[in-house]
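Excluded from the complex is one protein chain; the other protein chains are retained at their positions.
For subunit A:
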Amino acid sequence: MEVDKSRKIISLGIEGSANKIGVGIVDQDGTIYSNPRTTFITPPGTGFMPKETAEHHRAKVLTIIKQALEEAKMTLDDITVISYTKGPGMAGPLSVGAIVARTLSQLYNKPIVGVNHCIGHIEMGRVVTKSENPTILYVSGGNTQVIAYSQNRYRIFGETLDIAVGNCLDRFARIINLSNDPSPGHNIEQMAKLGSRYIELPYIVKGMDMSFSGMLTHIEELVTGKKTSQTKKQQQEQSGKMQIEETYSKEDLCYSLQETIFAMLVETTERAMAHCNSREVLLVGGVGCNVRLQQMMGIMAGERGGSVCAMDDRYCIDNGAMIAYAGLLEYKFKGQTGMRLEECTFTQRFRTDEVDVIWRND
């Protein structure tokens, strides 16, 4: 379908699948006119729950839409298509975006497109970095996937066999009681910089798949084990037997956890690259913001004669613009039509490889 070049397609995208609510406005070249968002932050030792997160999004969404339009110096009349995250994600938070998008679509008579969240990260990443056909490592709170494109699908070559990397990091942060502000991952990263002693942790890779839950159990045992061993130490001192107990500093734990988990991610990504004869890597998802992970990935890709696409907030962290852009592609290549209203639902489970990638023909 050829697009009328004289008129720009402008897409407004609403993202609210997890703890961030964001609205972005983009055009078909990937130019971002505005992209505000806010994050629902919970106290240390707690995670974000669906109900409270949805309440947060509901309270903020309209203000953020207004802000996005103001920053872009646009009104809803300038918008060609409305995009929203259809899934995957938590039902409550997802429903906020879907309902607001449907209402706007009806009120202003605009076409509407529901977007796969993961595809949003990937397509925004491709347009921002101008990377044609990278191997993608998608690492976030709910996802750990090694993805490569072939025949109109983003195919999953490797993934976690149990919990997601981000989830593992978040739960680890709770075990050692780190703050959730701005994010557990960020705080682990900062603390890891102060660590120096590498503590051996379970390293579980099965081909291009990996497992993280054993790691958490192991660390939990180390941490709680330390507590009991301190009492044991007292007992030993009382009984006159002196024994030096191993202690693990938070810094060393953060350092060792990162080094181990990221090595697993880099290894499986490299295996997929070798398997697919690919040289470029695109890191997407919140965990992709981690500088150490980027650095490790860079070394690996460099040694293969390839490179990692420069990391960028526009596609790494959840935001409205990436949803707007992926929605725009779908709209443009479907002959400039949106979805039927009854298709505009939301769904907690929506796999990356379910989406028919009509906008690529390589």
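By definition in this document, a residue touches a chain if its C-beta (ideal position, glycine included) is under 8 Å from a C-beta of that chain, and two chains touch if they have at least 3 such contacts; residues count from 1.
What we mean here is this: contacts and distances are computed from a predicted model.
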Q | Protein that the absent chain corresponds to, by UniProt name, given "2Fe-2S ferredoxin-type domain-containing protein", "non-specific serine/threonine protein kinase", "NADPH:adrenodoxin oxidoreductase, mitochondrial" or "Methyltransferase small domain-containing protein" | A | "non-specific serine/threonine protein kinase"
Q: Could you tell which one of A:Leu12, A:Ile64, A:Val128 or A:Ile156 touches the chain left off the display?
A: A:Ile156
Q) For the chain left off this view, which of A:Glu123, A:Asp170, A:Glu189 or A:Glu270 is in contact with it? A) A:Glu270
Q. Considering the whole complex, which of A:Lys8, A:Lys66 or A:Arg304 touches the chain not shown?
A. A:Arg304
Q: Can you work out which residue in A:Lys8, A:Lys51 or A:Lys206 touches the chain that's missing from view?
A: A:Lys206
Q. Which residue among A:Asn143, A:Asn187 or A:Asn290 touches the omitted chain?
A. A:Asn143
Q: Write the list of subunit A residues that the hidden chain touches.
A: 17-18, 87-90, 117-118, 121, 140-143, 148, 150-151, 153, 155-161, 198, 200, 203, 205-209, 259-260, 263, 266-267, 270-271, 273-276, 285-286, 295-297, 299-300, 303-304, 318, 348-351, 353
